[in-house]
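A short worksheet on the structure shown next.
With one protein chain removed, the remaining protein chains of the complex are shown where they sit.
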Amino acid sequence: MNKQTLQNQLVLIGIVLLTLLISRFEFFNSERSFMFAILLLIIYILFQEVSNVKKNPDSIFLRTIPGLKAVEEAVGRSTEMGRPILYVPGIMDMNEVETVAGVIILGHVANMTAQYETSLDVPVSRSIVMQAAREACKESYLRQGRPELFNDDMVHYVTDEQFAYAAGVNGIMQRSKPAACMYMGKFYAESLLFAETGNGIGAIQIAGTASQAQIPFFVTACDYTLMGEEYFAASAYLSEKPELIGGVKAQDTFKIFLIFLIGLGFLARMLFDLDILSFNLVELIG
Amino acid sequence: MLFSSLFGAWIAAFLTLGIFSYLFRDNPFYRIAEHVFVGVSAAYWAATFYWTQIYPNLFGRLFPIDGPFNNFWVVDKGHEFSIIYILPLILGIMMLLSVSKQFNWMARWGIAYTVGIAAGLKAFGYLKSNVIEQVASSALPIFDGNTPWFAISGNSIFNNLVIIIGTVSALLYFYFSKEQKGAFGKVTRLGIYFLMISFGASFGFAVMGRISLLIGRFNDLINFSTADYNYATIWIIIFIVIVLGFWSFKNPEKSEV
Amino acid sequence: MFLRRTIPIFIVGFFGAFTLFGWFIENESIKAFINDDATQWYDIIASFAIFLGALNLLKLQSLKVLKRQSGWQYSLIAILSFLYVFVIGFFMRGAFFVEISSIPSNPDPMINLVNETTALELNSSYFVDVNNENPFRIEVPFYTDSSADDFVAQLASLGVNSAVVPTPWGAHIQTSGGLFKWMFDNIFTPLSATMFALLAFFVASASYRAFKARNFEATLLLLAGIIIMIGRVPVGSLISSWFVMYLTVLGVGVVLSGLVRDRRIIFGWVLFGLLFVTILGMQMGWPIDKPTMFFLPALQEWIYMVPNVAGARAIMIGIGLGIIITSLRYIFGLEKSYIGDQ
Partner (left out) sequence: MEKLENIILKLGSIDRRIIFLIIGLAVLIPLLRPVDLPIRPGPSSQQVYDAIDSIPDNSKVLISFDYGPSTRPEIHPMTLGVMRQLLDQNRGHKIYVTCLWPDGLYMAKDALKTINKEYTLEKYEDYVLLGFRPGYEAVIKGLENNLRAVYTVDADLTSIDDIPMMEGINSLEDFDFIFSGSAGYPGSLEWVLYGPTTVPLSSGTTSIQVNEVLPYVQSGQLKGILAGMPGAAEYEALVGKKGIATSGMAAQSYGHIVIILFIILGNLAYFIKERRERKY
């Protein structure tokens, strides 16, 4: 434990020194030194937490996220009802981190549908997402030893246009009446069109998104919603792999650091306003 | 008025009302509008992407007027010759080739590139705007002498304290490594309250925005119902209502779930 | 294996690290790549990819038609719409302008012809300095080359020199009056705007169903939503803050009735509250917007500037953290399942 603390302190000092050193060079944009140090710190925390999780995987505690438990229930319910599962990986392309996360979660859902032999329908709005989602699903079906259940067209393209896609997906919902609808990715205004139609056909709905403006709609119209950061933690929860759990731990550690930073900034501002401190720390950060 | 404008207005009114008919239930008019929309938009984006991306930005850089291939093909879009653009061309072609089973691994390179730059570009952007700047702007003044204790709008000590407490407690709601029980649970509860107020406010705003859109649509329909357009809206409404009435009579709704 | 796994993972790591650390480097070409080329490359790849999607769409819809699956007629509509736009996007320019380079001494028949054909309202002042160097372009294009040619012939019969100028490829999809633009204005736009407008109805039914005071959290959601909704529109400033105060007193009474068994306390609170508000109102002369705290436009402003900012900021920071860590996981190869490598 002591050794760990020492190492942490050394690394922190190392990061600061490295940043100071590198800032001296011409090629370095010294306006961004603070960001650079923070970035190094995050990377360090990430790898530290991953190795921690790898060392003693049993001692790791993560609180439950209700929406994630519901995923498996939803797959089970669809199987019982003999109706398909609809999975919407958002309307944006793979150049959004949310979409990538959505495709990863799709891989986990496909694992379950392969086990349960439930049919899976994935309409997508971007062709690159179509290719990626197919790869992810195919791999899952192979891993579960059910390659014969996989078919390229379970992931199919509708259109790139936001509302045409929404119209198309609504049509699919109305006609194939899926028992469960999952919306995991980046969404814009169409979120409510999906969620209300899904509600109308009586499907279990689970949403996950980091699109801030759409979270309220999902919260009010869906059964479960993975909000913001929860959504990014979801793939780690589902995979149970140490590298990914370590990522969630790193998020937590860094969050505590940020809260500390908010407190520090607040305090510094107070001292500055009371003329005890002669400079404003916040201006240094910004 | 030109025939094309008049015809256009009738088409627009028909498609608009076709989509609105979805509010009644899924029906043939909606299905027509939906399928037209899907088909039209897929081709629309293919054409738009080709003419605004591939043609000017890729071919424009590989075949500019003074480039080495200018006796082969010229696409003059004011760009300089840039050989490095051969890379996206290759990745793009690989993407297309992945349509065949044999080459479907080829898509992975393009996917990998997309994910790579997404990760690199977003990580920095979000670190700056969503994290550091938000943390920095949470350092609100409490004791600078001219902030009032309480004011409903603008800066006040009370408001600033609420913001800080709200931010921290809501942030702790997203802390995964601890069960939300006891004292910690109370803090996260408070965090949820702030999140809920924020969601409610967003929702309230959304209601507003959505109604604004409806106003825009209705304005168009009202416009199309004038004599200039031969009362397009009115005729189409009558037509759709009659057909839908007849259709509903023949296809009674199965118990709506 | 090498082509399928190793190289893609290398590509993610390389471009990820390059764009991430490139932000810190002062170098024009690196800056240019990060700011511009990186995204442009992606756009180009995505533009190629869209043809894959289009092919997939056509394939599935054609299968429906061929197998005569239920609703195949609609699939036929989708295919035809696709082909229609594909043709006007790639094979027909749909926009041919006519440029007049000389006019006869009596321009009136020509002007009449032009106005009749194009529904423009031109008069002779438009043609003052028309000549070969400075031709007059009729701003309404023809959809086909042959109809433009016909018009040129008609003009020639009136002694007018004119020529057909086709819109260049690429510009044709944005030319006002062109076929592609006609499709955009009369098919694409109404459809997309109407789908969007459906939200007005759905947001109403969603709020009706979901905005129920089931518990304290839901009540907060409900109150914040309603106050914003009323406070932001003009009607909100017609509602007196005194009315809101009375409502608050009653509302607190309702809440109390759930918490306290003794009816006298609730009754006492309501009576006292109503009296207090009335006396205060009489003292202050019932100004509509005072006390500010209970004036809806001011209250909504407070909600949206204070507690809402706190909540939104926490979500923002959370999302930021999630994206940063997730991105780093991709860059360092800790997560590879997006290319099917679980």
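In this document, chain identifiers A, B and C correspond to the written order of the chains, with residue numbering beginning at 1 in each.
One rule holds for everything that comes next: contacts are C-beta pairs under 8 Å (C-beta built on N, C-alpha and C of every residue); 3 or more make two chains touch, one makes a residue touch a chain.
Predicted, not measured: the structure shown is a model, and the values here were computed from it.
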| item | value |
| --- | --- |
| Touch partners, limited to displayed chains, of the chain removed from view | A, B, C |
| Contact partner of the left-out chain, one of C:F24, C:F151 or C:Y304 | C:Y304 |
| Hidden partner chain, touching residue among C:N35, C:Q69, C:N106 or C:S124 | C:N35 |
| Residues of subunit C in contact with the chain not shown | 31-32, 34-36, 38-40, 43, 174, 176, 189, 192-193, 196-197, 200-201, 203-205, 207-209, 211-214, 222, 226, 229-230, 232-235, 237-238, 297, 301, 304-305, 308-309, 312-313, 316 |
| Residues of subunit B (touch criterion as defined above) contacting the omitted chain | 23-24, 48, 52-53, 57, 78, 125, 128-129, 133-134, 136-137, 153-154, 198, 201-202, 205-216, 218-219, 222 |
| Absent chain, residues of subunit A that touch it | 163, 188-189, 200, 212-213 |
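Criterion: only the chains that are shown with their structure count from here on.
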| item | value |
| --- | --- |
| Contact graph of the chains (line, ring, star, complete, other) | complete |
| Between the pairs A-C and B-C, the one where more C-beta pairs touch | B-C |
| Innermost chain by mean C-alpha position | B |
| Remotest chain, subunit A as reference, centres from CA atoms | C |
| Distance from the mean Cα position of subunit B to that of subunit A, given in whole angstrom | 19 |
| Centre distance in Å when subunit A and subunit C are each reduced to the mean of their C-alpha atoms | 24 |
| Inter-centroid spacing, subunit C versus subunit B (mean Cα positions, whole Å) | 6 |
| Per-residue overlap in subunit A, given as positions that touch at least 2 other chains | 35, 39, 42, 93-95, 97, 100, 127-128, 131-132, 135, 157-161, 163-164, 167, 175, 192, 212, 215-217, 220, 227-229, 233, 248, 251, 255, 258 |
| Subunit C: positions in contact with at least two other chains | 20, 23, 39, 42, 45-46, 49-54, 57, 71, 188, 191-192, 195-196, 198-199, 202-203, 207, 221, 312, 315-319, 321, 323-324, 326-328, 330, 338-340 |
| List of subunit B residues in touch with subunit A within their complex | 19, 22, 26, 30-31, 33-34, 37-38, 40-42, 44-45, 95, 98, 104, 107-108, 110-111, 114-115, 117-119, 122-124, 127-128, 131-133, 135-136, 138-145, 164, 167-168, 171-172, 174-180, 195, 199-200, 202-203, 206, 256-257 |
| Subunit C contact footprint on subunit B (complex, rising order) | 1-2, 4-5, 7-9, 11-13, 15-16, 19-20, 22-23, 31-58, 84-85, 87-89, 91-93, 95-96, 98-99, 105, 108-124, 126-127, 129-131, 134-135, 138, 152-153, 159, 162-171, 173-174, 191-208, 210-211, 213-214, 216-217, 220 |
| Residue ranges of subunit A in contact with subunit B within the complex | 34-35, 38-39, 42, 61-63, 65, 93-97, 100, 127-128, 131-132, 134-135, 157-161, 163-165, 167-168, 170-171, 174-175, 192, 200-202, 212-213, 215-217, 219-220, 227-230, 233, 248-249, 251-252, 255-256, 258-259, 261-262, 265-266, 268-270, 273-274, 281-282, 285-286 |
